[in-house]
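With one protein chain removed, the remaining protein chains of the complex are shown where they sit.
Chain naming follows the written order as A and B, and within any one chain the residues start at number 1.
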Amino acid sequence: MSVIYFLDLFGTFVFAVSGAILAMRKKMDIFGVIVVGFVTAVGGGTFRDLLLGKTPVFWLHDKYYFIVILCGTVATFLFSATILKVENMLRIADAIGLGTFTIIGIEVGLNSNLSPLFAVMMGIITASFGGAVRDVVCQEIPLILSREIYATACLIGGMIYFFLKWLGLNHSLTISVSVFIIITVRMISIRLNWSLPKNEDMKNKF
Amino acid sequence: MSVIYFLDLFGTFVFAVSGAILAMRKKMDIFGVIVVGFVTAVGGGTFRDLLLGKTPVFWLHDKYYFIVILCGTVATFLFSATILKVENMLRIADAIGLGTFTIIGIEVGLNSNLSPLFAVMMGIITASFGGAVRDVVCQEIPLILSREIYATACLIGGMIYFFLKWLGLNHSLTISVSVFIIITVRMISIRLNWSLPKNEDMKNKF
Partner (left out) sequence: MSVIYFLDLFGTFVFAVSGAILAMRKKMDIFGVIVVGFVTAVGGGTFRDLLLGKTPVFWLHDKYYFIVILCGTVATFLFSATILKVENMLRIADAIGLGTFTIIGIEVGLNSNLSPLFAVMMGIITASFGGAVRDVVCQEIPLILSREIYATACLIGGMIYFFLKWLGLNHSLTISVSVFIIITVRMISIRLNWSLPKNEDMKNKF
């Protein structure tokens, strides 16, 4: 569990940075930057916990989430020039967060006796809801709803997770492989500029 | 209860379609269309369940909600041309969903020992919160806050419900009449283009 916990804090850090960057583009002050970073990082897990009735929500039990987010957002605020130089590295880090959060969400769902279908849904919510709230708060149409394979990577990873589990694979290996596959799908989709189909009919019909 | 359950799934389907249509207007991909449809359909009941502490929320107990929403949104995505042709029928369907969701919300509220005032409020939330989130996610000012008799129809239906209950009417009949009245008020208000009063003073004063 300690590797997953480490990856969880790592994902939290990275998601907080992504929130902080968008908040700074929107010219928010330091407080706004911290809040948007916080919401981006814990929003998904918070919403998952609320839906499942697992309250007080997870970050109220463990102050390290808060500390990691504070460090990530304040560092972004202070060293924005440096942060922007490593934006390509941030994409990889974001993919790692995506993979970890998905699998954590699935496991929390299973612990609440959900069926695989809804467990995967909890995984997708954990991984993507924070980013969606970040975009709504910053007055952007949520990226997840309009561009790129994002949730799809979570979905594929979730299905792999249950496939490996069904095969009877060892738990740690199941987790590692699923997280790795989500990261890979996500990175390839960015590189090849994949996207899901749209129905372009609508836009001329209204 | 089976008629109410059937109407509930029917309302879920219709609300999902309404979400999917708006998402497609906003040029979202198939995943975004499904998510917005899902949020529109279950958002109200989910928020009601969260406020009341009835967790895990209702759609985690019954996979038919998910299946119905998946069918509704994917069908909208694939057959948009046909869906748009029947948009007038959609308004009637939407009114049926509105009526059903209101009465379901009231009954859930009463089962949680709420007073009639708050039970009616749960009914309005169940019927209208999903559409409000749909609009926020798609960057529109929520329709419910600015146009047409929508929540008012729920309010009237809710008052009728308690009036009939106070008269001692049979439960099924109380439900049927209340749902029917909400549908009627809603359809008439669309036809006659009714709206609630606004105070136009403000707009020149700021």
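Just so we're on the same page, contacts are C-beta pairs under 8 Å (C-beta built on N, C-alpha and C of every residue); 3 or more make two chains touch, one makes a residue touch a chain.
Since this is a predicted model, take the numbers as computed values, not measurements.
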| item | value |
| --- | --- |
| Contacting the left-out chain in the complete assembly, out of B:V42, B:L110, B:A127 or B:A151 | B:A151 |
| Positions on chain A contacted by the hidden chain, ascending | 21, 23-33, 35-36, 46, 50, 53, 55-57, 60, 63, 66, 77-78, 80-81, 84, 136-139 |
| For chain B, the residues touching the chain missing from this view | 50-53, 112, 114-115, 117-118, 121, 132, 136, 139, 141-142, 144-147, 151-152, 195-203, 205-206 |
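Throughout what follows, only the chains that are shown with their structure count from here on.
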| item | value |
| --- | --- |
| Approximate Å spacing (C-alpha centroids) for the pair chain A, chain B | 30 |
